[in-house]
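In this view, the complex is presented without one of its protein chains, the others remaining in place.
Lettered A and B in written order, each chain numbered from 1.
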Amino acid sequence: MKELVIHGINTDIMNDFISLNHGSGGKLSRDLIERVFVTRFGISEPLTDSAILNDSGFTLAFTTDSYVVDPIFFPGGNIGKLSVCGTVNDLAVSGADPKYIAASFIIEEGFPVNDLKMIAESMAEEAFKAGVRIVTGDTKVVEKGKCDELFITTSGIGILKSGMEYLSTGGLIKPGDKLLINGPLGNHAISVLGARNKLSFSTPVTSDCASLNHLIKRVLQNCKEIRFMRDLTRGGLATVLNELTGMIGMGITLNEDSIPVDEPVKGLCEMMGFDPLYLANEGKVLIVAGAGEEKRVLDILRSDPLGKYSEIVGEIIPDKRKFVILNTSIGGKRILDMMSGLQLPRIC
Amino acid sequence: MCLSIPARIVSIDGSMAEVSAGGAIFKAGLHMIENVKVGDYILLHAGFAIQKISEKEAEETLRLFEEMNTSLDV
Partner (left out) sequence: MKYIDEFRNIDLVRKLTELIYKSVIHDYTFMEVCGGHTAAIHRFGIPHLLPENIRLISGPGCPVCVTGTEFIDKAIAYSKMEEVIICTFGDLIRVPGSISSLENEKAAGADIRIVLSGLEAFEIAKINTEKKVIFLGIGFETTAPGTAVTIKLAEKDNVKNFFLLCAHKIMPPAMEAIIKGGTNLDGFICPGHVATITGSDIFDFIPGKFNLSCVITGFEPADILQSILMLVRQVNRDDPKVEIQYNRAVTHEGNILAQRHLSQVFEPCDELWRGFGIIPGSGLRLRKEYEKFDAEKTMPVNVKFREEDALCICGDILRGLKTPEDCALFAKTCIPEDPSGACMVSNEGTCNTWYKYRHNE
């Protein structure tokens, strides 16, 4: 990074707000990176353009994601925590051991530095919990109005034993295999919605945002017949199931009665006309287990705080039409389609 | 039309109330109903309480359901 030396101005002062100068690449940039990010992330000097990591002989899982959640602070988390959990989970569901994260920040001019510190602190805390290291990053500052407060992009690398691709493609799934999820649906979406609409309604719901890699590792270590995993983010369970049936050319039956949904989420969904099966989660995973293995998977999930309310929710069935069929709580049936557009609050 | 659900009044402030649907709290205008108190259930629609739910009638309906005998045709 180029040093910008300005005579006569004390560039050591840490301002309260990010200015365009923080993004110029000069001393203020360096100060920002060191004081807000480097010490918290434990990145060792010298800072170089890319982080060189020695892990030879293993397959590396590599993922990236951008986070633009609004509002950036919500019950149960913030954009920073989300950016770490999301990337960790993307790696974990492919069977990888998440190791390293790169984090890029696009910051709007005028953004309070204290908020940035809180967000970086959350990221450090979550990385520590997940056992990953944030090893490199980038910051850019844009003019007011050019981005919505803060955008974060995280990329992650994990180490994967070779031959585990089936966990992502579902290649080993057979009819009769069982579907499990690790807890109630929709909490993240509703907590963010509530934070965004403070005047209209409020809920006691907090985001389920969490790193699932330790939980998933225990499942993989203790259960032989894990066929597939995917985290349930945007679009919810119904979307993931539709993606799955598309990949494997089979159908799914889902039992509405066994799907956990917290009461306030239910209440809000009833009032707004939302369907919890399509709501975003940030700490939920779908696991497909071989028939006969599901009870063991369930026990392992339930023994973990992040899986206390796990349930077996459905089954793979032979169905060339690739439908996801919901057995409703009153004994009816309906098809769960792909979500068509964002759910909007309705009066009707 | 008419997405409207039963919600319980948790607090009243003049002509506005806070009502709870399973713990989700919404604002409800009480301009269209009278003689309600905390603990009552109302139907919430588009930000207004449009009716008080009759506990008596609801219980009567459920009781009739209980008594329904499927061997009867009429």
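In this section, contacts are C-beta pairs under 8 Å (C-beta built on N, C-alpha and C of every residue); 3 or more make two chains touch, one makes a residue touch a chain.
None of these values were measured; they are calculated from a predicted model.
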*Could you list which residues of chain B touch the chain missing from the display?*
1-6, 8, 21-22, 26-27, 29, 31-34, 41, 43, 45-48, 50-51, 53-55, 57-58, 60-62, 65, 68, 70, 72-74
*Residues in chain A touching the chain absent from view*: 199-201, 263, 266-267, 270, 272-273, 321, 323, 325-326, 328-335, 337, 340-341, 344-348
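The definition used in the following text is that only the chains that are shown with their structure count from here on.
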_Suppose each chain is reduced to the average of its Cα coordinates; what separation in Å results between chain A and chain B?_
38
_So in the complex, the part of chain B that touches chain A is made up of which residues?_
1-3, 5, 7, 20-27, 44-46
_Of chain A, residues touching chain B in the complex_ = 190, 200-205, 262-268, 270-273, 346-348
